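Omission of a single protein chain aside, the complex is shown with its protein chains in their original locations.
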Amino acid sequence: MSSAIKIENLTKIYRKSHLGRVTAYVGVKNLSLEVKEGSIYGLIGLNGSGKTTTIKLILGLLFPNGGKISLFGNPMPDRKKLSLVGYLPEMPYFYKFLTGREILNFYAELSGSVPAARIDEVIKIVDMVPNAGKRVSEFSKGMMQRLAIAQSLLHNPPLLVFDEPVSGLDPLAIREMRTLILKLKEEGKTLFFSSHSISEVEKICDTVGILHKGEFIKVVEQKEWQEKNNLEEIFIEAIKDK
Amino acid sequence: MKQILSIVKYTLRQNIRNRVYYILVVFAIAIIFVTMLLSVLGGEQPVRILLDFGLASIEFFGLLLVIFAGVSLLLEEIESKTVYLMLIRPIPKWYYVIGRYLGLLVSVYLAMLFMYAMHFGMLMLKGWVFDPLYLIAIFSSMTKIAIIGALAVFFSLFSTSQSSSLIFTIFIWILGHFAQELKFLTAKMQFTPIKVVLKVLYLAIPNLQYFNWKDFIGSGLTISYWFGVSVVYAFAYCAVCLLLSIHLFNKKEF
Partner (left out) sequence: MVKKTALLIFILALAVSSGLYLDKTFKYPFDVVNFSLPQNQPPVDQYALFDLSGIVFGVRKMASDIAWIQVLQYYGGDEEEAKHKHDEDDHEHCTDGVTHGNGEYYDLQKLTQRVVRLDPYFYYAYIYGGACLAWNLNRPDEGIALFDEGIKNAPNYWQFTIFKMAIVYKKLDKYQDMVGKLDEALKYPDCPIMVKAMLANIYKKNGNYVRALQIWVGIYDLGQTDYRLRSEQEITALRTMTGL
């Protein structure tokens, strides 16, 4: 199986300058991981461990200080290759004066070659039909999340990158998200997401990567947490030693 | 290029639905009506008063719109993270900057043209004889707005603070109209280092007097081929500001 995402020795150092003093802190350091095509990969870690940094580096929102990233064998950054990725940010924000449908139309036009029927299709997939005509300013958190998922699916990308997809969702919405992720996997998509919720991760992931203080400390296959300990214990064990 | 047009279209849609935009436009229309009343105070010169006040008010409101919208155009999106979902599309980043800028201009121009149409109607009611320089005055005001808009976008990315961008942009607006006086001062200056600084400042700031045709109506200043060069100057100045903005935006991390 080929790689959807391949990261080698990725490093990102944040520098903050204040009154002439420069403070540097590590976002990620020598991070290497590989996400197989057609799999679901979960990236877990404590707050500030570098999960969102990793995702932003993959998508070109941040620039690495060292290392290599490739998507489906294409070296990044390459803005044209972003057509292969659908992204769900941790806290999605949209233009509040536009309606849900207008937002999707807009992103479809930017993505290029998205047929009009696809917009209706994704609206149905995320169960947003009654609210598609409302302005985003009237949306609840759950509806915002649905819209965010919809925009990530518009151009039917082979890779989906979700940052904390269940954060802030109610139990029903979490279940719907889980169902959707599994459905997307069945369609042959690759999913890469970060999460705090170990219980959710262990329900759906094939592989889990553990990040701690910017360093990649362990990769765990599904078999391991299913046969041996549960994932939470593996996680705590892994970070305890660091 | 189609994507740039999409960004322009949705920027326009956003702005038109923004309550602040409406309030400013309604306020500007009210000012035009007040101008009509003020013209009565001008004795035998009501048409002149209506013409001058109207053109100045519309340009002023265009300036307010473009400055306030321009400094927040990209900064607000960056701060609110709305920009993320734009940046992960397979389009060059410069499409975003140019598209948002052009969308901003179209929004402001739409409001200005509406006001100009009302103003024109009022002038005709007052018995004004159409002067083609009126159209030149409109065109040149819009050119000024384009330059100031480009500067507002540049300063917003350069300084990353809305308030300092606002101050810089307004300062350049003032200096741009003061250019001739600045040139005069430079010629009079004896102390060479200050003379050099003033000269550089004079060349760097946009000379907005080239586009102040509303003040030149009746002055006998005629259109000649330098007018075409001034349009090239405006275009080139905006392009420099936007290229620098694009460079800053490309270097930005989110």
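Here the chain labels run A and B in written order, and each chain numbers its own residues starting at 1.
In this text, contacts are C-beta pairs under 8 Å (C-beta built on N, C-alpha and C of every residue); 3 or more make two chains touch, one makes a residue touch a chain.
Please read all numbers here as calculations on a predicted model, not as lab measurements.
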item: Touch partners, limited to displayed chains, of the chain removed from view; value: B
item: Residue, one of B:F61, B:Y134, B:F168 or B:Y237, that touches the chain absent here; value: B:Y237
item: Residues belonging to chain B that touch the chain removed from view; value: 38, 41-45, 48-49, 52-53, 56, 59-60, 144, 173-174, 176-178, 180-181, 183-184, 188, 203, 207-210, 212, 214-221, 226, 229-230, 232-233, 236-237, 239-240, 243
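Definition applied: only the chains that are shown with their structure count from here on.
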item: Length of the line joining the C-alpha centres of chain A and chain B, rounded to whole Å; value: 41
item: Interfacial residue positions of chain A with respect to chain B in the complex; value: 56, 59-63, 79-83, 85, 87, 89, 91-95, 97-98, 102, 106-107, 109-112, 148, 151
item: In the complex with chain A, residue positions of chain B that touch it; value: 2-3, 6-7, 10, 13-14, 17-18, 80-82, 84-93, 253-254
